[in-house]
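Accompanying notes for the structure given below.
In this view, the complex is presented without one of its protein chains, the others remaining in place.
Each chain gets a letter, A and B, in the order it is written, and its residues are counted from 1.
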Amino acid sequence: MRSAASVVSVRGLSVKFARRTVLDKLDFELVAGSVTALVGENGVGKSTLLRVLVGALAADEGSVRVLGLDPMRDGARLRARVGYVADRFEVAERTTAREWLEFVARFYPTWNLAEQRRLCELLELELAPRVAELSKGARAKLALVAALAHEPELLLLDEPFSGLDVAARRAVASAVIGHLREAGRTVLVVSHSVADLERVADRVALLEAGRIERHDELESFAAHGRRGVDLEAALLGAKQESCS
Amino acid sequence: MSSVLVLVRQQLRESRTSSILAALATSAALGFVHAWFPGPAAVSEAAALAIGVLAALWTLYFASDSFAGDSASGRLATLSVLPVSSRALWASRLCFVASTSLAQSVWAIFVGYACQLAFGDARSLEHFDTALYGYVPWAFALPVLAAAAMLASLLVESALAAMVSSLLLLSGLAAVLAALSRFLAVAGVDVRPSAGIAATGAMLLALMVLALGAHSFARGQRCLGARRVRAFHAAWPLGVLLCVAGVATAAEHRRRVSVELESPRAVMDSASASSDGAYIALAVRNLLLSGDGSPANVWLLDLETGRRELLARPGRLLDDRYLRYSLPWSSEKPLRVLQNNPLDFRELNSLIEVTPGSASWTVNKLPANAGVLGSWLATRAVPAWASVERKHDKRGGFSTIVVWTERGIERVFPDTLALHQVLPTSVAGRVLWLRQRELVHHDMDSGAETLVLRGEGRTHMSPSPSGSAVLVSTEVAYTAVDATTGAVLHAPWPSKGWRVTWSDANDDARVVQLRAIGRPDVPSRIIDLDRGVQFEIDPDRTQPFLLRIAQRGYVFVRADGDLVLVDLQGRLVKVLVER
Partner (left out) sequence: MGSKLDFTVDPKGDRSPSEQIASALRLAIASGVLAPGERLPSVRQLAIDVLVNPNTVGKVWRDLERDGVLESRPGDGVFVAAGAPALCRAACRRELRLRLDEWIRDARRAGLEPEEIAEQFLRARARRSSAARAGGER
């Protein structure tokens, strides 16, 4: 199943925290151009998988290749081409949003200032205030701008919709879909917000018991007895199936 | 490289407030010092001390905060997903700590001089210069401090806790080093702290700790969620290192401290025979290449049966307090042995007394006691009527005081070494005195002096073990003279090419040993001055040890290394210890 356009290629990945095995010989493949939703229960290891892909966490076993690079060995080089929005975003107290973006921009050779401005406008983000004073939603938007402004080939989003109001969610979805205007860009989104995922994603990967149980087109997650796509029901159904 | 600079600049910007506050605190502290202390010397000393303390304090502070605060708040996690390697992140923190520490130290020194110019005068400035210069060698401590604090800062999430734990870590290291220096002293390696050794040692230590920090940080970066993993990864190399060092040191130490009688590396230090000639105590030590021996082990040997017992490891045989001869032991005057601490051989562990019995010996162990030890110091060579004291001169030399206890007469002999230049004889009141080149009898009662022997050039006097005779050596000859009468006991022997010494004995016999210098083929000669017996032996040239046991013969180390017993005519009786 390995194709030349494989953006992420994970084989036999295992990650253990203290006594708990979070990811258990996980196999995962991500092709270019898709927006894949990574779904699963709370605490199943979705954020962990993302951190392994970006090189913030070492695998205990298995091989990981992102954009053809090993996140551990070539972490710095890889992260220049990957946009990552984590669930937590902390900076020094007195730093303003503008200062933060200026600081971050120095690390990315592909930083596009025009794109940064466009995104800030689209997301209605004010850069003057201090990051510590920004609302949760504004902070999430700032993180997204920092991740998108350097036009990454791979975008990893960890709960980008959580805690946002409707308008902010639309803005985030808009930014992500706008990012896809260039061919070949790939997105991996972790979220619990099924509605937003149905909008933004075209593929779904279900993480369960440390492995990717199912990885398919969004359309195929059809629930029994209801017309069309019902991701939520599909998730519940999948759980029931594995329990029975 | 550029990303490191960007990170450093950012950190400097973020820590602007703390840096300024620290600089202000420094200024205030030094101003306070100048206000509080009175005289020029006191204020300058205090200011220099304050500068040293402040430099250390700010180094500790900024180094402790290098990771702790940021990792706790999540800022480190945010930085770690930027396109920077963990190496760059670590390096940037290191640069930050180094530059900030340097800047604060320089500022402190600058403020110090400014205060001197503002409030001080030429005298205080001079004091300040000297005092400050005295602290310069301590600058090597700052990198170690910074390294330890950075390491602690990785493991502990609160900067304050990092400060405390780094101080604990350093105290621990200091304790280990202190213990290590004792081991090394035992091994003969001189670790007196000098600036060179300290600076080298500190830089090595700092580098080691920093390497440890970098290693654990790189591992830690991978496991930001699992703090326990980080601590383990940082600690295990250090733990292994300490264990290996400990095991190696212990093994080496044991090798140095224990000496087996049969060991080819063992040399005879001293020996003491019981008055009845049945038993002999031997002190042996390892001869090391450096020439400094390790502490001795004391063994007890039954000359008849060959049975042996280890008395002290390490330990010392207590010998004559003025001369280096043995003190023969009996049930009235037991053998006295000191037992030292195996970990620090300079420390006394216990006192051991051995009493000879008919079939065996009895060992009695006492706890170390300065009073008891004082009472144990004895000499054979001073007769009962006199008491001799060695005193330190005001000018740093020695003088001897002889007291005729019964008569209450006291005589001070300046610039003399007790017993080596002043020797009370068996006749009450008569003292044999080597005064410059003349050997005289001095009567303490009348003060009269009789010439015994005139020396030539450099003249030395060497009393026999019992003090009844002396060997007078000049540049020309050795002459054996009876201490009491002054009569010459034998025709003099030439000094050139020969060395004449008394043989140690467990009785009052007067026996000399003639050794040919520089001619290993020429055997040594033993001459009993009273009985006229003489014979030749072939001893080990490097171990000039000879003990006469009145009832049995002579014990010495043969050229082949064996400890042998020959009879009073020089014929081999048996090999006591084979090497």
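FYI, contacts are C-beta pairs under 8 Å (C-beta built on N, C-alpha and C of every residue); 3 or more make two chains touch, one makes a residue touch a chain.
These figures come from a predicted structure and were not determined experimentally.
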### Query
Which visible chains touch the chain that is not shown?
A
### Task
Would you write out the residues of chain A that touch the absent chain, in ascending order?
33-35, 170, 173-174, 177-178, 180-181, 195-196, 198-202, 218-219, 227-229
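As a working rule, only the chains that are shown with their structure count from here on.
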### Query
Between chain A and chain B, what is the separation of their C-alpha centroids in Å?
67
### Query
Touching chain A in the complex: which residues of chain B?
2-3, 6, 10, 14, 73-75, 77-78, 80-86, 88, 219, 221-226, 228
### Query
Which part of chain A faces chain B closely enough to touch in the complex?
17-18, 54-58, 72, 75-80, 84, 86, 88-92, 94-95, 103-104, 106-108
